[in-house]
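Here the complex is missing one protein chain, while the rest keep their positions.
So that you can tell them apart, the chains are marked A and B in the order they are listed, and the count of residues begins at 1 in each.
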Amino acid sequence: MNFSVVTSQFWALCLQGVALGLIYSLISLGYTMVYGVLRLINFANSEVFMVGTFSILFIQVSVLGHAVNVDPIHGIQLLGALLLSLVGAMLVCALLAMLVELVAYRRLRAHGTNRLASLISAIGTSIFLSESFRIFTHSRPQTSPRLLEKWTFGEIAGANFRIDTVMAIVASIAIFFALDQFVNRSRLGAAIRAVSMSEENSRLMGINLNRVVTLTFAIGGLTTGAAAFFYTTIYENTQFNVGFNLGIAAFTAAVLGGIGNLRGAFYGGLALGLLEQFASAILGSQWKAVTVFLVLVLVLLIKPSGIFGEAVQQTRT
Amino acid sequence: MNKNSKHVLAVVAASALALGTVVTSQASAAPKEVTIMFQGPLTGGDAQLGQDQLPGAIFAIAEYNATNPKVKIKLEKADSQCDGTVAANIAPGVAANKKVIGVIGTSCSGEARNSFPSYIAAGLTMVSPSATAVGLTDPKAPDRGYPIFHRVLANDKFQAPALVKVGAKGVTSPKFYIVDDLTTYGAGLALYAMPAAKKAGTIVGTDSVTKGTADYSSVSTKVKASGANVVLYAGYTQDGAKFVKSLRDSGYTGVFAAGDGVNTSDLPGLTGKAGEGLRLVAPDVPFDLLVTKEKLAAFTKATGVKVPGLYVTSTYDAANVFIACIKKGKLTRAGIQSCVAQGTFDGVSGAKIKFDRYGDIIGGAPVGEFVVKGDKIDYVGIA
Partner (left out) sequence: MINIRDKGAEIWETWNRPKRVAFVLISIFFAGLLPFAADWGPTSFLNTPITSFQNVLVYPVGMFILMALGLNIVVGKSGLLDLGYVAFFAIGAYSQAILSTKFGWSTWEVLPVGIVIAMFSGMLLGLPALRLRGDYLAIITLGFGEIVRIIALNSKGTGGPNGVAGIPNPPAVFGFKFDLMHPEHYFWLVLGMILLVVWMIRRFTVRRPGRAWEAIRQDEDVAALMGVNTLVYKLWSFVIGAAVGGAAGVLYASKVMVISPDMFKFDVSVLILACVVFGGIGNIWGVILGAGILAYLPDRIRFISDARQVIFGLVLIIMMNLRPDGLLPRKKREKITEKSKK
């Protein structure tokens, strides 16, 4: 037990927790959007994230031609490179997520068969993707070039407001805000909400189910791609198995917040990020995961469908 | 014919078909050839370690076979992925393969422990180029590899103090922060570093961060808060790189020193500028510093590797231990076992290799000091 770190580094831990938590939130949207509509755990989302990180590597190294040990670039060139990486990763992930839906879910869904079959085919997709990248990279970890010089806005109460952290936080919140508006205001968003309330009724209302499903996968992919971008800018590394731990964390975040719920994913990710930081600071990093799961169990016991989840009566099983 | 018997017939026919597709079993062993197995990670997250080592074995055996000996040696590979679970499955298979008379390996300590039961039962000798966990040769440990396990390098009991020494070099009143990765190797190395660190300075904190963790910011914050000026890391390359990056980004300016798990040729590329000046130790002296230019050229020709990686020296030595015994005409597992246990062998560095009862080199072996400079790892000298 070490509380002195918490008192002296409280705000630093908070800031890091928020940045990490928002990355979890963005990935967890890949789970939560799909779950909201299909009531399926989208197990392959972790690999969508992994492919996203590699796509950034590809864009920065192969397309833009920056060497891995390049000096940070500046100005319009930097802005262009970052934007291209972000948009590229989002598009790649969205396309991949749609492809995953087509390969792993579409046929099984048409079959109207048990949900476990889709779970296993998603797991199969996940194994396929991560193993393909393992062979492709010869199992070696990869680094992305440091294009963004990590200057800092300054330190406030021990918290270091570094550009990459600040950027991840601000942009993630913006993405969430935009998505929230989209789901709650737009026609397509209304369709998504309708399907998540009742598949059958919305079909009767003339909603094209396949289109809505593809859309949710695409949105989940977009945010997961954004997460991959922020992850790569902050940590500058990736490997074929990078998705595994982050995927489980993001899934936990989704459940913590109430799976199937957009705002739940946001707050669930934040809560998880903060929890991890403080658990590692106080108890030691080795007890991080245990603390997270114990808190999850407690939350679910008090509120069986997560912090923001719907009431149990509405949960379709 | 009624319906039922039709079904039965169909089943019988199908199974007959299945049984008919016989792959003819291999012909009996070629007359004068023995097999040596290289066991280590060739795929998986730690593949780099095994792929760096393998050329050492390939070269040694190519050299031997080029002399047109009566008995040729065939090198086979068993990929246990630096993973105990995989090793536990592979070892019985290797042990059951009667053509294999010796094992160069394993690369990781965890693999070794899970391979021991099979190899001890089969009397199959192992000479490891890089398994450094102390317990493997500890007479009192239940997981020791006696009598079949040997290693041609110093174990963590020697590496850990060297790590502390290298970390504290030039630092007045060193304050250590020791972090391990909760693997057999990392936890062991950290454990043996503690007493040495206590002697050399003070330990201001310890932490264990599971291998594969993405975010090292919380431990970096702790290191900064503790006022440490020497961080010792016991783990593997990928996590070491993430950790040192996170530390530097959080503004830590002190020393970062790590053990041989981090010391792979991938490291400078992974850390980028954050790795500059990173201090490393490894119970290894680079192969290219020990051999002549001609030999190095031959090595490159035989393996296609220009710059020998980590542990090529020890892998080459391990292979030569077996080769020396095969030259003496020991072609059975039992013969190899007694030959390796009792013989004295020539190391490439010129030092003699002779194993004690539990498999460590008598008189110990050197631990090298390295430092990251630019995109290379430079050898500094014996630590």
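To be clear about the criterion, a residue touches a chain if its C-beta (ideal position, glycine included) is under 8 Å from a C-beta of that chain, and two chains touch if they have at least 3 such contacts.
Not measured: the values here are computed from a predicted model.
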{"item": "Residue of A:Phe58, A:Phe128 or A:Phe161 in touch with the missing chain, whole complex considered", "value": "A:Phe128"}
{"item": "Among B:Val34, B:Ala60 or B:Ala78, the residue in touch with the chain that has been omitted", "value": "B:Ala78"}
{"item": "Selected residue (touches chain absent from view) among B:Ala187, B:Leu296 or B:Val371", "value": "B:Ala187"}
{"item": "Option touching the unshown chain, where B:Arg113, B:His150 or B:Lys330 are the choices", "value": "B:Arg113"}
{"item": "Residues from chain B at the interface with the omitted partner, ascending", "value": "4, 7, 19-23, 25, 42-43, 78-79, 83-85, 88-90, 92-96, 110, 113-114, 116-118, 121-122, 133, 135, 141-143, 182-184, 186-188, 208, 210"}
{"item": "For chain A, residues in touch with the removed chain", "value": "35, 39, 41, 103-104, 107-108, 111-114, 116-121, 123-129, 131-132, 134-135, 248, 251-252, 255, 259, 286-287, 289-290, 292-294, 296-297, 300-301, 304-306, 312, 315, 317"}
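The rule is simple: only the chains that are shown with their structure count from here on.
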{"item": "Parts of chain B lying in touch with chain A, wherever the complex brings them together", "value": "43-48, 51, 182, 205, 207-210, 212-215, 217-219, 221-222, 224-226, 237-238, 241-242, 245-246, 249-251, 266, 269-273, 375"}
{"item": "Residue numbers on chain A that touch chain B, as the complex places them", "value": "2, 4-5, 8-9, 12-13, 16, 20, 68-69, 134, 138-141, 143, 146, 150, 160, 162, 231, 235-237, 239, 241-242, 244-246, 276-277, 280-281, 284-286, 289"}
